[in-house]
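Here it is: the structure, laid out below.
Yeah, one chain of the complex is gone here, protein chain that is, but the others are all in their spots.
In order of appearance the chains are A and B, and numbering begins at 1 in each one.
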Amino acid sequence: MNLEEYKGVYVFAQQVDNEISSIAFELLGKAKDLAKDLNTEVTAVLLGAGIKGLADQLAEYGADKVIVVDDPELKDYRTEPYAHALSSVINQYKPEIMLVGATAIGRDLGPRVSARVATGLTADCTVLEIGDFPLQAVPGQEQLHNQLLMTRPAFGGNTIATIACPYNRPQMATVRAGVMQKIEPIKGAKANVEEFNPGFTPDNKYVEILDIVKSVAETVDIMDAKILVSGGRGIGSPENFKILEDLAEVLGGTVSCSRAVVDSGWKPKDLQVGQTGKTVRPNVYFAIGISGAIQHVAGMEESDIIVAINKDADAPIFDVADYGVVGDLNKIVPKLTEALKAEIAAAK
Amino acid sequence: MKIVVCVKQVPDTAGGVKFNPDGTLDRGAMLTIMNPDDKAGLEAALRLKDQYGAEVTVVTMGLPKAEEVLREAMAMGADKGVLVTDRVLGGADTWATSTTLAGAIRNLEYDLIITGRQAIDGDTAQVGPQISEHLDIPVISYAQDIKIEGDSVVVERQYEDRYHVVKAKMPCLITALSELNEPRYMTPGGIFDAYKQEITVWGRADLKDVDDANLGLKGSPTKIAKASDKVRKGAGEKVSLDPDESVSYIVDKLKVKHVI
Partner (left out) sequence: MDFTLSKEHEMARALFKEFAEKEVKPLAQEVDETEVFPRETVEKMAKLGFLGIPVPKEYGGQGCDPLTYAMCVEELSKVCGTTGVIVSAHTSLCCDPIMTYGTEEQKQKYLVPLAKGEKLGAFGLTEPGAGTDAQGQQTKAVLDGEEWVLNGSKCFITNGKEADVYVIFAITGTVEKRGRLQKEISAFIVEKGTPGFTFGTKEKKMGIRGSSTYELIFTDCRIPKENLLGQQGKGFNIAMHTLDGGRIGIASQALGLAEGALDNTIAYVKERKQFGRAIGAFQNTQFQLADMATKVEAAQLLVYKAAMAKATQKVYSVEAAKAKLYAAEVAMEVTTKAVQLHGGYGYIREYDVERMMRDAKITEIYEGTSEVQRMVISGALLK
């Protein structure tokens, strides 16, 4: 493998129902930073059926170039045709870095492609940067520069590891949704669009989709919320979540919750923040009646401002909170809602 | 039908994580369990066995101690256990692990391979799909329901906002979610029987069609540059006031930060 041949930062631009997923824009935002450090270009790889028209959007979010594989076999996600398409793109274009979203699609596609093109893959990264490997020069070992350093949590968020892929290309990573920042879209930006079709020959690995069943629940995605009012076991009952809903409404926010609440059956899983739920980074995160188990903190600690209300002064949530209030949530939260209502009304 | 289930012995992070004084994880001090997603995969296999009749072989790669999860699987109802253990296999990343497991599975007959979606220590979700690639068979990840129809499997494959009902010809690899089922308990008699059975132990020499260059730490494309106990952002302020003062305190902070 001639590593020098591999150039450019590539992003798998996931689309579902011919709509580009938010993760693709987030990855483009990060890819732009990496490409700048490497003095190279950002390329989006867009796979699907009837999706050529989406290329401009990718340009607006930072893609210099878009490779489009447009084929009826790629209509709905199936591992094999997608893996064939993406690995063919890799073999043809030889990217230095290949980023994939750590979504239900990306976490299936990424490993299959990495095994096919025989390279390493680092899963669920939260930080990507360009640097040296080894980090510090070690006598007797060549220190390689311009490596992709991929940082990810492990052991349920208890440890963190930085991983490199120094001797194989591309350097592949899947990246957690909601972690990277997309850029402000540049209206009217155009990318160099290139069509590529490796040809598709169905075999036993082409599975058949018998049916597609979409979830009916149309809930707000807590990952998109600017303000989250999150409740834990301390709320006491599903009914008592009303006081959090009232607070969220005043602030234009959304209610989320801890794992304990989901386990108790008080709230659905899609509102769960944490290692086994969603990673969120709102402007303000209210942690109310949440003790702050490490698995929860792993999913919300990147929030800009964390306000915690808990009756237990020793609750670990106070270790990450910017503003911690020790007290009875049942007394404080309704009053806070009223006070904010008055403030907001006065400001108008 | 022959089903191979891959399982991993992992530290029980739910039971509290212990650290060495230098900040690294004290694996020796933590209890070990069968990885929850893998256990759901095993339960899925045992239910297929109950329903359609099948021989279930459980495969694990790890230290000799990992034999325990094979005994546990057998006490739940698995028929055979294979332990893949060898010093040269240590330090493997997902590529090297999947290469190893594929090398072991090539020695076995199978219609279906079931793995857990991901392990709670690494959380990578890679080994299952990578094994399927090495064996050149279809993969269906994130299974929330599994049925057999003739020579095919019909699986509900979960996505964030939907699921696909997917049909694949066997042999096929499926990765299971812990939501898939509630794994059964062992039985007391099953435990004693499991310890009476022979476990197959394979080393490097027993792996089929694998290259040394793809095994263990040396064969791992990804390298750890740094590992540490997670550094957390420091605690901010903490106040203990009466409810009215608490409210004023929060309102003031939100004003200062221009939230309102």
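Observations on the model:
Following the convention adopted for this analysis, contacts are C-beta pairs under 8 Å (C-beta built on N, C-alpha and C of every residue); 3 or more make two chains touch, one makes a residue touch a chain.
This is a predicted model, so every value here is computed, not measured.
For the chain that does not appear, the touching partners among the shown chains are B. Contact with the undisplayed chain is limited, among B:M186, B:I199 or B:A227, to B:M186. Only one residue from B:A75, B:I140 or B:V210 touches the chain missing from this view: B:A75.
Residues 68, 71-72, 75, 185-189, 191-192, 195 are the ones on subunit B that touch the missing chain.
Simple rule for what comes next: only the chains that are shown with their structure count from here on.
Of all the residues in subunit A, the ones that touch subunit B in their complex are 16, 76-80, 83, 103-105, 107-108, 110-112, 114-116, 118-124, 133-135, 149, 153-168, 204-215, 227, 251, 283-284, 294, 297-298, 301, 305-307, 309, 313, 318-328, 331-332, 335-336, 339-340, 343-344, 347. Contact residues of subunit B toward subunit A in the complex are 11, 13, 17, 24-25, 93-95, 98, 120-130, 132-134, 136-142, 154, 158-169, 220-244, 246-251, 253-255, 257, 259-260.
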